[in-house]
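First up is the structure itself, then whatever we jot down about it.
A protein chain is absent from this complex, but the other protein chains hold their places.
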Amino acid sequence: MSQTQTHAGLARLQIAQRVAQDLQDGAVVNLGIGMPELVANFVPKDREIRYHSENGVLGFGAIAAKGEEDPELINAGKKPITLLPGAAFFHQADSFAMIRGGHIDVCILGAMQVAENGDIANWSTGAADAIPAVGGAMDLVAGAREIWVMTDHTTREGAPKLVTRCSYPLTGKAVVRRIYSNLAVIEVGDPGFIVKELAAGVSLERLQELTDAPLHVHVSEPPREILL
Amino acid sequence: MSQTQTHAGLARLQIAQRVAQDLQDGAVVNLGIGMPELVANFVPKDREIRYHSENGVLGFGAIAAKGEEDPELINAGKKPITLLPGAAFFHQADSFAMIRGGHIDVCILGAMQVAENGDIANWSTGAADAIPAVGGAMDLVAGAREIWVMTDHTTREGAPKLVTRCSYPLTGKAVVRRIYSNLAVIEVGDPGFIVKELAAGVSLERLQELTDAPLHVHVSEPPREILL
Amino acid sequence: MIDKFYSSLQAAVADIKDGSSILISGFGEAGSPVELIHALIDQGARDLTIVNNNAGNGRVGLAALIAAGRVRKIICSYPRSSGSTVFQELFRAGKIELELVPQGTLAERIRAGGAGIPAFYTPTGAGTPLAEGKEVRSFAGREYLLEYGITTDFALVKAQKADRFGNLTYNKVARNFGPIMCMAAKTTIVQVRRLMPAGSLDAEAVVTPGIFVDRLVEIPDPVVESALISQGASYP
Partner (left out) sequence: MIDKFYSSLQAAVADIKDGSSILISGFGEAGSPVELIHALIDQGARDLTIVNNNAGNGRVGLAALIAAGRVRKIICSYPRSSGSTVFQELFRAGKIELELVPQGTLAERIRAGGAGIPAFYTPTGAGTPLAEGKEVRSFAGREYLLEYGITTDFALVKAQKADRFGNLTYNKVARNFGPIMCMAAKTTIVQVRRLMPAGSLDAEAVVTPGIFVDRLVEIPDPVVESALISQGASYP
């Protein structure tokens, strides 16, 4: 746990809940490996979200309860899930036809780094002895209509993940539209990182200290506080 | 009906029966539009043949009886068919994946012309006012492991269909391995048309008169007579 | 709540504009969405580019759309039909454009379009007149043609059962182009025989997942095109 998380900011489940609040009724949403998997636990009232997992299922629900796990019903992060009415299974070529063909409304990915121009790096540190592992991330950034990133604002060591320019090998160029971190909701656009919301107890100054690129605020629209 | 058919040679159903005799147990066989459709009515004793139709079915049986027709269960020639146990339906891209991907053992096609080098023309006369219609023929000649042609030996007007060189636009180059006509069974190889069998009452001389390319016979293996 | 069902054919096709490109399912009459096509005739859009395996039968369905002069161009594999001269007459009169595509190439181009693949290589047609003007490339000593993915503004498809999410099953060989056409259009409109309650379709047996479907209309007892034709029917 990082220092920032223990002092202020959202827990992982709270970030997931906050992301889900922005999903529109009827949206088809792919959930990436890691923290994004938690989003499936939160569907806002009066809305239906169709969650897609690239390993071959559309229409799944929350993570399976203890004792209800089925090793042949898992998400992209290999966690056991549950099904909702109207679910469908399909093979990998069909699943990635959905992704590459532009049929996914929103994809929520974890990230190692996001740059202010929307570049994302989430598959390899590029270190000489790193085991690179890309999975479906490059297909998702190439094909989904919108890419949102869900991440801790900094690494476990406290280094910024939101940067001027990614130092790790890229997954995709200029693709990220929004970032949901434990500290803020940030839009990625012109001129870069635009702060929309701040978690309770987090100041803009503190956020800037933990971000390796200039933060912007529309004067007419100061950041709101995240209320869950 | 041509002169040759009324005098000697096989009727359409007899050609179909003769073709079926050469299909091996377990073979996957695509049946082209027209005369080849009839082959599905004949499965040799003690053998199972898996008939494939490119419009999306594997494992069909004979043409449907009068009164049993289903307009949503038809073959490539749009004739109503029946199903055998173990049949499966699939969409057009999967059906042609079977064809193009080399999964069909034998494809039996009709032809307008077949040349002694195995070229086949069966989709257009190339005439200025012709309505060209290719269907799946070019995919089949490109993808099936073996192409057999089933045809009347001559056109309705009595012109040869087995020729030195096709004058009509080609469907495929050097692809035909065997020809089953109303008059003979002919292998296409080196050095061209090799007569294997003659229909009862048809002489080699008469067959040569009706063929626009030299016929060959292996001296050690004179043509047999077709017995059904 | 997600509910892709429309109460009328008219509403489902209302926004098809002049000049639209439209995928229409069916192999001959099997899988042809005749009611949707007739609604399109009533709706009036012109100058259409149609992708179908064939070019219509008799004077109903697709043949009626062509006969009404609404189709500028047709992309198909087999425009001959024993029962129809509608396409032939317009084609010979130079009033309709034809792009003839081998059936497997047509299917693969539609799937590619739906799958985000802009182009692929195929052996089909190499060395034939249909290779004219196409890029040729050798792989492992064999010639292949470069073919492009097809995407369109709309798809009109016939299916068997659907739930409100747009999950579909088909009936026998009426499946043919339906699943891949659903993938390749900006807006996919499907007529189905039966609206099923959510959760009643087996997740293992759904053929087209709802992600590929935008609008549904229930037509419990669709016309049989061949029966109409043998009665000498024409539309409208």
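Labels A, B and C are assigned to the chains in the order they are written; within every chain, residues are numbered from 1.
Basically, contacts are C-beta pairs under 8 Å (C-beta built on N, C-alpha and C of every residue); 3 or more make two chains touch, one makes a residue touch a chain.
Predicted model only: the values in this text are computed from it and were never measured.
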Partner chains on view for the chain not depicted: A, B, C
Of B:Arg18, B:His52 or B:Arg178, the residue in touch with the unshown chain: B:His52
Sole residue of A:Gly143, A:Gly192 or A:Pro223 that reaches the chain not shown, by the stated touch rule: A:Gly143
Residue, one of C:Glu108, C:Asp163 or C:Glu225, that touches the chain absent here: C:Glu108
Residue among B:Gly101, B:Gly126 or B:Gly158 touching the omitted chain: B:Gly101
Contact footprint on chain B, counting only the chain that is left out: 25-26, 28, 48, 50, 52, 57-59, 83, 85-90, 93-94, 96-104, 142-143
Positions on chain C contacted by the hidden chain, ascending: 108, 112, 115-123, 139-140, 142, 144, 148, 169-172, 202-205, 207
Touch residues of chain A, complete complex, unshown partner: 53-57, 70-74, 78, 89-93, 95-96, 99-100, 124, 126, 129, 131-139, 142-143, 169-173
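Following the convention adopted for this analysis, only the chains that are shown with their structure count from here on.
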Joint neighbours of chain C and chain A, given as chain labels: none
Most distant chain from chain A by Cα centroid: B
Inter-centroid spacing, chain C versus chain A (mean Cα positions, whole Å): 37
Computed distance of Cα centres, chain B from chain A, in Å: 57
Residues of chain B whose C-beta touches two or more other chains: none
Set of chain C residues in contact with two or more other chains: 111
